[in-house]
Every structure is written in structure tokens, then in C-alpha cells.
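Handing you this structure, nothing more for now.
In this view, the complex is presented without one of its protein chains, the others remaining in place.
And now, chain A:
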Amino acid sequence: MLVEQTFTDANFDTEVLKSDLPVLVDAWASWCGPCLMLAPIIEELAKELEGKVKVGKMNVDENPETPSKFGIMSIPTVILFKEGKEVGRQVGFGGKEVYLKLLEEVKI
């Protein structure tokens, strides 16, 4: 079973904005090469951070509303949410260390 979650326009409010745990959201699409390269890293992060941070992916092609609401015009974009608010963002492929740094910066 996959540890990483799947976020959609329909569940974004409950699963991300109202989540008790901080949430790392990977906005991606199948046509984006760097997004596909990021997938195994997101999977690793989901396993390593289980119980501490919720990690998941959102397909921007199938879920256009949320990306537009958060001004996502470039993918991959990874956003960190804490208590319903955006607290960190990485635009473009960053490598695992960069995503861990997003967490460190807000002391997660």
C-alpha cells in the first residue's frame, strides 16, 4: 500500500487545509518530465516522514481548481501547509534535501 496520499479538488479542504499534521503537497502532471523524476523522492519522503508529516500528490490536470487558487503556474511545485496555511514552497525540481529544508525552516 502506498503511504503517500492523493489530494484532489474535492478532498483538499479536509485532507490538507484541515489536517492536524503538516502537509507536503506535490503538484504534478504526467506530461512533465521533472515531475516524474520527483515521484520516487516524494514516495521516500512519505515513508520517512510517516506520522510526522502527511505527504501526497495532486494531479493538476485532473484537479485544476486548487492549483489556480494557489497560483500554481509551474510544475513541479511542492507546497508545505501547516494549520491550513502555506508555510513553504519550492518551484521546480529541488532534490530531496531541498524538501527536507522546507520542513526544517518552519521547525517541523
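One rule holds in what follows: a contact is a pair of C-beta atoms (placed from the backbone, for glycine too) under 8 Å apart; a residue touches a chain by one contact, two chains touch by 3 or more; residues count from 1.
Just so it is clear, contacts and distances are computed from a predicted model.
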| item | value |
| --- | --- |
| Chain not present in the shown complex, as UniProt names it (candidates "Thioredoxin reductase", "3-isopropylmalate dehydratase large subunit", "biotin carboxylase" or "Rhamnose transport system substrate-binding protein") | "Thioredoxin reductase" |
| Given A:32, A:87 or A:108, the one touching the chain that is not displayed | A:32 |
| Touching residues (missing chain, whole complex) on chain A | 29, 31-37, 40-41, 61, 71-77, 89, 91-93, 95-97 |
